[in-house]
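Of the protein chains in this complex, all but one are displayed in their positions.
Right, subunit A next:
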Amino acid sequence: MPDTQLEHAQTLIKLGQPEQDEWALSRIDDKLPERRPVIVPLALWQASDADPQLAPWLPSDTVIDDELAATLAKAPLVAIDFPAFTDGRGYSLARLLRERYGYQGEVRAIGDVLVDQLFYMSRCGFDALALREDQHLDDALRALGAFSVSYQPGVDSQEALFERRLREANGG
């Protein structure tokens, strides 16, 4: 396959910092690209031999169950696709991967990844954000730090604000 059919994140934010990205992304369902490392559709990844240079991406309608989670545990990274920025299923998928199944590798947001979603994404457990190519890096870094306080627990903090208040009131 010619490289032109592969996507490369122009701007990747990893753990809050811009990073040079090694991984290419293929959306071709039926053919494994030559290039490594590469992120490929889930089914293609499942059908391939174990290769640390291959990683899966999940469509937003994926239903994660124990079996799939056990398979994904072996992946060097898991990407979750946002086919449209208004499709919020990926947020739940990331939380399930992290909180229920304890996935420790990179969880990467791909697709329609826009500046104003990044704060929520990072709270849901995405630690790598492949910005859509027209997004501005400085806007993105600013948006990531939009809030210094949250009411709910998330992957970033297991404590709800109401619990934190009680702890602080009790001198904790």
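Note that in this section a residue touches a chain if its C-beta (ideal position, glycine included) is under 8 Å from a C-beta of that chain, and two chains touch if they have at least 3 such contacts; residues count from 1.
Just so it is clear, contacts and distances are computed from a predicted model.
K.L.:
Have a look at "Sulfite reductase (NADPH) hemoprotein beta-component", "Oligopeptide transport ATP-binding protein OppD", "2-hydroxyacyl-CoA dehydratase" or "Branched-chain amino acid ABC transporter permease" and point out the UniProt protein name belonging to the hidden chain.
P.N.:
Answer from the UniProt record of the missing subunit chain: "Sulfite reductase (NADPH) hemoprotein beta-component".
K.L.:
Per the definition of touch given earlier, which of A:Gly16, A:Pro52 or A:Gly88 contacts the omitted chain?
P.N.:
A:Gly88
K.L.:
Tell me which of A:Asp29, A:Asp116 or A:Glu133 is the one touching the absent chain.
P.N.:
Touching the chain that is not displayed is residue A:Asp116.
K.L.:
Considering the entire assembly, which residues of subunit A contact the chain that has been omitted?
P.N.:
Touch with the absent chain occurs at residues 63, 85-89, 91-92, 95, 100, 114-117, 119-121, 123-124, 136, 139, 142-143, 146-154, 158-163, 165-166, 169.
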